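With one protein chain withheld, the remaining protein chains of the complex are depicted in position.
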Amino acid sequence: MSGLTSMTGAARAEILARTRAALTRAQPPGPVVRDYRTTGDLQLGSPELVALLTDRLVDYRAHVHPVGTEQISAAIAGIAAAHAGGAARFVVASDFATAWRQGWGAVEDHGLSPRELDETDGAVTTCRVAIADTGTLVLDAGPGQGRRAITLVPDLHICLVRHDQIVQTVPEALRRLDAGRPITFISGPSATSDIELARVEGVHGPRILHVLLISPP
Amino acid sequence: MTTFLGLPGGLPHADRHTGQVEGSLRFPDAARTALADGQLRTNIGAATRTIRTKRAAVVAEVPDWEELREAGRAIKTDTMARLPELLLQLEENVTARGGVVHWARDATQANAIVAGLVRAVGATEVVKVKSMVTQEIGLNEALAERGITAWETDLAELIVQLGHDKPSHILVPAIHRNRAQIREIFLREMPGVDSGLTDEPRDLAMAARRYLRAKFLTAQVAVSGANFAVADTGTLTVVESEGNGRMCLTLPQTLITVMGIEKVVPTFSDLEVFLQLLPRSSTGERMNPYTSMWTGVTPGDGPQDVHLVLLDNGRTATLADQVGRAALHCIRCSACLNVCPVYERTGGHAYGSVYPGPIGAVLSPQLTGITGGDDPNDSLPYASSLCGACFDACPVKIDIPNLLVNLRAQHTEAHADTHRIPSAEQIAMAATAWAMSSPSRWARAQATTRAGRLLGRRRQVIRALPAPLSAWTAARDLPRPPTETFRQWWAARDAGEHR
Partner (left out) sequence: MKIALFITCLADTVYPSVGRATVAVLERLGHEVVFPAGQTCCGQMHVNTGYQRQAVPLIRQHVEVFEPYDLIVAPSGSCVGSVRHQHGQVARRAGDEGLATAAETVAARTYELSELLVDVLGVDDVGAVFPHRVTYHPTCHSLRLLRVGDKPLRLLRNVAGIDLVELPEADQCCGFGGTFALKNAETSAAMLADKMSNVLATGASVCTAGDASCLMHIGGGLSRLATSTRAVHLAEILASTDGTVEVRS
């Protein structure tokens, strides 16, 4: 490896020298003008914003369930009952609220292998922020979310979104994120358009996405 | 490695024989095969029409689309002007978070670095996220030579790989294949495939899911490209749809990302622009299903052995051209391909390089260098009617027609510099320019075109002319020259009025 490092060390110096040489005659560019929208028109927490997110999620074949806080366990249990003959086992992060685990089979993730994850029926997580304009859920491995693999390998993902986590635009979401964390933007179930550009939902990532939109108490 | 002295700085270009930055035929010759293939034209025409409609619909719902395009253009311009400092900042931040940064002058060096890293962990196979740059450098072939198998996991790349084929589109590499053809490839080449497989896209996608799942769950090493690399945080980004990207970026212990040096963006907040521009321009979606961002190593989550290979391979030479460097702004959305009337008729293979379509026509020749000779890439800047649809569609406002015209000038000037005997075209252009730079000479030259009246007397049109104008009359008539030019008519009218 030391030979490799020294080889690329020389390349490093050379590439940097080349970029500097390439730019010797360059004009300094003008300022970056950012006249695009950085906030949406809809009020945070407003029914219109929730409706927009719902519309966009449904458009990309996610299943949306409006619930109150007290109905979370029952809603998950309902999905579990309809899945895997009622015996569904859903993986959760170890810090996923115990209050929401009533009436369905939760499996805590303490470093499950990919094969073990593959044997579960789904995953239940919270999220960091949701983007209404694009129907996007953003996960950043924060509380209740767990590591990235748990929302990837199982075939079903149930994501909990509080109304106050919904923003309208992409810039608003980015500005709530810490770049240092592992971040995943999820917009609908996995999909492909590689065959005649016809969209097929469900490829390698979860084929089924449920979103619980949790209204404030 | 070739250098061409006619360019500023004489910076080295990509080796045109390593990887896939140049084809073996000049564009008009390569296009002939595609133009004669009715099935291919139907497949590509149908696919590009579909995506054009989808893109137009999702772009129309963004009220600040033009402002986003302008911001995208400005961020990329700023990035290129500050490339050395941004690359150093990126390196510093990736390293600080436990990643290892490698630098590669060219394809050969990048391939050696990746192969060395795979060997170092004792693996004999890698799973791959779809990446243009690893195709540019011919990574799969280079790994195969060293006994390492690379599995493409993007559905379209898988179709290409199983079909022993070449990609023909940036976003949808198998766009030239229809469902029936894909079914045949799977039945023939996919181990363990269900013989009752139908040609329904859903069925085909599920076959790919079953086939690749075992590989994802056991892979030790993944290789990816990067859509964006954020200098101020060290964050790398992959934008995808199927989840194969997430599988590769999350499950294996070792992750090797190869990216061209132009993919850096200055700040994390710049992603708020590109994550709006890219999905709508590429797949015509408001947002692609999955975008992954990772910064070095996160303990307990994802790969713990993380590498980034920064590749030049002709990019610094491209950067040296003040007009041409805009080609480095490309975010590989492929919107320009989907709106290009030339691409729609010829498909991607005619461009030879892994970068097809309008952006390929300006990027590939700059990576390998314009020689002024008969190299296939020298023919690419002419593979356009300059209709401008690509410029309108480009999310970062690359003025592709203008770049094409400038590369044509570089080509003719390099040709003049390297050939003692001028081409017939050069003589014709010089002669017409000489005639047209003087009104009296021009009037005399116009008089000679009237000799054309000897032709086409029966039908009032000219139906056949000798080469090179036979290329015109192969499919079109030419009007018979009129009895008098406009200026003659005007002079006569003027005289009549004033007398």
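Quick notes on this structure:
As written, the chain order gives the labels A and B, with residue 1 at the start of each chain.
To be clear about the criterion, contacts are C-beta pairs under 8 Å (C-beta built on N, C-alpha and C of every residue); 3 or more make two chains touch, one makes a residue touch a chain.
Bear in mind that the values here come from a model prediction, so they are computed numbers and not experimental data.
The absent chain, not drawn in this view, touches the displayed chains B throughout the complex. When you scan B:A144, B:A214, B:A409 or B:L454 for touch with the missing chain, the hit is B:A409. Of the options B:H17, B:R188, B:R210 or B:R476, the residue whose C-beta touches the omitted chain is B:R476. Listed residues B:L155, B:L277, B:V342 or B:I359: the one in touch with the omitted chain is B:V342. In the complete complex, the residue from B:E66, B:E145, B:D194 or B:E484 that touches the missing chain is B:E484. On the side of chain B, the interface with the absent chain consists of residues 27-28, 31-32, 35, 41, 341-342, 345-346, 381-389, 391-392, 402, 405-406, 408-413, 425-426, 429-430, 432-433, 435-439, 442, 446, 449, 460-461, 463, 468-469, 471-472, 474-487, 489-491, using the contact rule stated above.
To be clear about the criterion, only the chains that are shown with their structure count from here on.
Remark: chain A and chain B have CA centroids separated by 30 Å (rounded to whole angstrom). Note for the complex: chain A touches chain B at residues 1, 4, 7-9, 11-12, 14-16, 18-38, 56, 60, 111, 114-115, 118, 131, 133-136, 141, 147-149, 152-153, 170-171, 174-175, 177, 179-198, 200, 202-206.
Residues 8-9, 11-12, 43, 46-47, 50-51, 54, 63-64, 67-68, 70-71, 74-75, 77-78, 80-81, 83-84, 87-88, 97, 102-105, 109, 112-113, 116, 120, 153-156, 159, 172, 174-175, 178-179, 182, 201-202, 204-206, 208-209, 212-213, 216-218, 230, 233, 235, 241-244, 246-247, 250-251, 261, 268-269, 271-273, 275-276, 279, 283, 285-295, 298, 300-302, 310, 312, 316-317, 319-320, 322, 325 of chain B are the ones touching chain A in the complex.
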